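Every protein chain but one is kept in place in this view of the complex.
Up next is chain A:
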Amino acid sequence: MTDLTDLTLAEARDALKAKQASSTEITGAFLKAMEAARGLNAYVLETPEQALAMAKASDEKLARGQGGALEGLPLGIKDLYATKGVRTTAGSNILCNFVPAYESTVTSQLWRDGAVMLGKLNNDEFAMGSSNETSAFGPVSSPWRREGSNAALVPGGSSGGSSSAVAARLCLGATATDTGGSIRQPAAFTGTVGIKPTYGRCSRWGIVAFASSLDQAGPIARTVRDNAILLRSMAGHDPKDTTSVDIAVPDYEAAVGRSIKGMKIGIPKEYRVDGMPAEIEALWGKGAEWLKAAGAELVDVSLPHTKYALPAYYIVAPAEASSNLARYDGVRYGLRVPGKDIQEMYEKTRAAGFGKEVRRRIMIGAYVLSAGYYDAYYVKAQKIRTLIKRDFEEVYAQGVHAILTPATPSAAFGIGEKGGADPVEMYLNDVFTVTVNMAGLPGIAVPAGLSSEGLPLGLQLIGRPFDEETLFSVAEVIEQAAGRTRLPDAWW
């Protein structure tokens, strides 16, 4: 057998079932790879003892012919997910010593189904970022480099630890979260696949909150099929999250390989933005041709409020963040910096505990929610959100099954290259993904080719509410047509 870390999640699952390998062997191979890849800074905490104990328990189950859908499969967990007894920081100094006494619903479902935890993955602080450069643990490097260059590139963000670890083969798959593109953009930057399911599909309980009306959990993995397998375990109704939806979770894997013949795929003209690189435009056209060749019908559609999604997002998300992050006050958990009175203690604690980007966003949030500005900013942004959602509803009412767009406006950029002077420069990364969060829809990013510099480029498919199955079917057609991305050889 080839190197065990080269297996996809589905291949590893089948190898375990066929007893060609044990979970202890596979888990051991990943732990070794993680140790050798510490320079990438993808993991902020490795949990080898727990991993090997879980693997052993899985092997015993598998030997008895038992075990769940993910039995014995080692995964990385974004450090935004609370893990019982295992430090959970959200990439922030303010939670640097936080050890949850509870397990997030999504991870508890992964363990219920037999998965093995390898450790906690780096992310932008409180998931605020598009490059994984705002983490208190420092930036994550992508395993990808431009042809003929040794410059370190970002793995995208906020789920940069997840995307880097999956691409570098430091886990079979990873959990991630997506508020404005934080699953799809890092997946696109690293030649991996990531799906943000419909809002309400996965429980948010036990996931550190950023912007509650936009946050959604999802996987990043190497293939469309691996995503389908993981999402089935992650999804489902949870009474502890009132926004989680009580509808049955389908067998997503069954949708992988299903024919897309006769499906209508929308091509939205508003995604042809000014200054879009020719290679992104060409990739998009190629993706459309692949779908057409598979029997889908391409239809031109219009989503007129697309350009307003990002500015509206930068009102709604900071507003919700400023409210969610009010809990970090140095009283009940996390960092405390003493002050002469309680007021000064709060202010010093939050100044020391939050990084620059987080401070900036909670200040913007406090401003747009403050007296005299609430209607002009927040209420207006929520009205625009209604219009964005209506755009999609009108397209879907025309019988469109899914919408094809580029995933990102460019390939990955270098660490330290963007957003230094103007924060908006970094925000523009999410221009194609953020509409999906604003409308609560599912979206998947799938690798579709390489840039002229040899870096992965992805396409995005946007689906109807709770129709992730169509996304898996269509994404697999792109994956097959593009050919599986050859992940970079270990240089790290």
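Assume a contact is a pair of C-beta atoms (placed from the backbone, for glycine too) under 8 Å apart; a residue touches a chain by one contact, two chains touch by 3 or more; residues count from 1.
Just so we're on the same page, contacts and distances are computed from a predicted model.
Asker: What protein name does the UniProt record of the undisplayed chain give, "Aspartyl/glutamyl-tRNA(Asn/Gln) amidotransferase subunit C", "Ion-translocating oxidoreductase complex subunit D", "Phosphate transport system permease protein PstA" or "(2Fe-2S)-binding protein"?
Answerer: In UniProt, the chain that is not shown appears as "Aspartyl/glutamyl-tRNA(Asn/Gln) amidotransferase subunit C".
Asker: Of the listed residues A:T198, A:N324 or A:T408, which contacts the missing chain in the full complex?
Answerer: If we include the chain that is not displayed, A:T198 is the one touching it.
Asker: Which residue, A:G138, A:P311 or A:G399, contacts the hidden chain when the whole complex is considered?
Answerer: With A:G138, A:P311 or A:G399 as choices, the missing chain is touched by A:P311.
Asker: Write down which of A:T8, A:T24 or A:Q382 is the residue touching the left-out chain.
Answerer: Of the candidates A:T8, A:T24 or A:Q382, A:Q382 is in touch with the missing chain.
Asker: Pick out which of A:F210, A:F354 or A:F413 touches the chain that's been left out of the picture.
Answerer: A:F354
Asker: Need a quick check: the contact residues on chain A for the chain that isn't drawn.
Answerer: Spelled out for chain A, the touching residues are 97-99, 101, 198-200, 213, 239, 242-243, 245, 305, 307-308, 311-312, 314-315, 322, 326, 329-336, 338-348, 350-351, 354, 359-360, 362-367, 370, 373, 376-377, 379-387, 389, 422-424, 427, 438-440, 465.
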